[in-house]
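To start, I am sharing the structure in question, which I have written as structure tokens.
After this line comes chain A, so read on.
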Amino acid sequence: MSADTLATARPAVELEGITKRFPGVVANHDIRITVRPGTVHAIVGENGAGKSTLMKILYGMQKPDEGTIRVNGEEVSFRTPSDAIEVGIGMVHQHFMLADNLTVLENIVLGAEPKKFARLDTAFARRRITELAESHGLRVDPDKLVEDLGVGDRQRVEILKVLYRGARILILDEPTAVLVPQEVEELFQNLRELKSEGLTVIFISHKLDEVLGIADEITVIRRGTTVASVDPGDVTARQLAELMVGSELPTPETRESTVTDVVTLKIGNLTMGADGHRPGADPAKLREEGRRLLLDDVSFEIHQGEILGIAGVEGNGQSELIEAIMGIRPAHGTIELAGQDISGWSTLRRRESGIGYIPEDRHRQGLLLEASLWENRVLGHQTRKPARRGIWVNRRASRADTQRIVEAYDVRTPGVDTLALALSGGNQQKLIVGREMSGEPKFLIAAHPTRGVDVGAQAAIWDHLRDARAAGLAVLLISADLDELIGLSDTLRVIYRGRIVAALDPTDITPERLGGYMTGAIAGTEES
Partner candidate 1 sequence: GGGSGGGTTASEAPSSEASESTLKVGLAFDVGGRGDKSFNDAAYAGLEKAKTDLGAEIKELSPTADGSNRGDLLRQLADAGYNPIIGVGFAYGDDIKKTAAEYPDIQFAVVDSASNGPNVTGLLFAEEQGSYLAGVAAATKSEADHVGFVGGVENDLIKKFEAGFVAGVKSVKPDAKIDIKYLTPDGDFSGFKAPDKGKVAAEKMYQDGADIVYHAAGDSGLGVFQAAAAAKKKAIGVDSDQRQTVKETNLQGVIMTSMLKRVDVGVFEFIKAFQGGAKGGTNVTYDLKVDGVGLSTTGGEIDDIKDKLDAAKQDIVDGKITVPTKP
Partner candidate 2 sequence: MPAGLNRALLTVVGAVVAIVLAIAISSVAIIAAGADPVAALTAFFDFGASERSVSNNIAAFLNRSVPLFISGLAVAVGFRMNLFNIGVEGQYRLAAIVAAYVGSTFTAPAPIQIAVIVVVAAAVGGLYALIPAVMKVTRGVNEVIATIMLNYIAINLTSFLVRGPFAGERAEGQLTTTTPKLGESAMFPNINFIFDWFGQPPPTRGGGVWGFLLLAVVLGVVVWAVLERTRFGFGVKASGLNGPAALASGVDPRKMIIAAMVMSGAIAGLIGLPEILGDRGAFNSNFTAGLGFLGIAVALLGRNKPVGIAFAALLFAFLDRAQGALQIAEVPASVVTIIQGVIVLLVVVANEVTNRLALRLEERRAAQQLGSNTPVEVAA
């Protein structure tokens, strides 16, 4: 590759002996990385290994306790991100850093505004952005509000933000987590183009095959320390994973089918309009009038002991589907649980009648971060045993049951009185899984049950789901991780623009083909 010709050049980034301590945690310990210019350098590691922290240090958002940073051979010390921007470093964060109510243009120029006197020179900015977008193949409309954009577009805005500042070194922290394969490929095409222009890319991902596909060099971080630096040509994904965790990679494979012919959940013609809900309206008419529909005539059944997976690019109606089933948002159509129509029921009554819910965003919908673990155990079960005693909350029983969950689900915590925010994401997720299983649900919604959870916890959660399924639980699984979807599901449906466009058999589908359905590239052929 071109890397050979550049080998003699001064390294773009050199990190030496970086150490960063947080109260009680050493996030980075004596990290050493050298990034050659004009290459894509991947950094991999488990959750909480310290990747994001390291990148934030390189971007001036956090100060290292020890160690030196050299950019293009010069030693630097950053106080704020603007110092890093000045020497040509740009970062795309793990979570989008966009202001929804501002336009694409405003988001891009923020902090580096072109000015005519005090006035924001929008004409100039628009020209620059269009230029950049065209030369790098990153299409966006500068005048759109960010809140109206999909994830792919947002990702492009993030990259444009960095390019706009003339960055020569790009940090991408898990940019592909929310993208479908086609979008990932598009992103990689962009990255290769950038690389050919001489830009340096630091790339973080949990998806090892992606890493192997794009990286020129790979650094592995384990528990805050660099443990290896490898050439992608020399390793397999499995070897890489073993380097990361020091153990074998678990795979989500359903062994034997436990599907029965008893229908647990039956969804019929579920339809939801984008502009509010009007009871009594006829969905067919809404469609006729050309109104935008978030859910469009969705129907399926889930049987006892079956896991039904829903594949789809984020924002195609998954959240709406879940919230309709949970009774959080009103929709037209029927929802039957064990033969009973529950579409008029409140969320509480639905939960009481045996629906469990692992929400897609545990911090938003799943936890009270500033409350103790046992109070989080009560959440969603406040009207049932053991949390309930008349009008009172049964504190003792709740504590005891939380202790049970902590033990059974291996939640690493000092105790049940610890605040939820003190736990790592994986442990928080295990607590949620334990809680949702403890109501002996008939039906479970599992939305991204292992998102952002490290491999160990991932395997544990998968096991719990399989066990429950074997015991007769019906599960609606929604995930962006296609391996997880294919591996766990008994049946697969693809959702696209609020419609179920395909029913697939997980035993003979590849992630690539699935991605085709998800992006509408392959037209919906119904298989069953």
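Here is how the candidates were picked: all candidates are chains of the complex that A comes from, given by their letters.
Brief remarks on what is shown
What we mean here is this: a contact is a pair of C-beta atoms (placed from the backbone, for glycine too) under 8 Å apart; a residue touches a chain by one contact, two chains touch by 3 or more; residues count from 1.
Worth saying up front: this structure is predicted, and the values here are computed from it rather than measured.
Candidate 2 is the one that touches chain A in this complex, out of the options 1 or 2. Residues of chain A touching candidate 2 in their complex: 23-27, 29-30, 48, 222-225, 227, 326, 328, 346-352, 357, 359, 364-371, 375, 378-380, 382-383, 388, 391-393, 395, 412-414, 417-419, 421-424.
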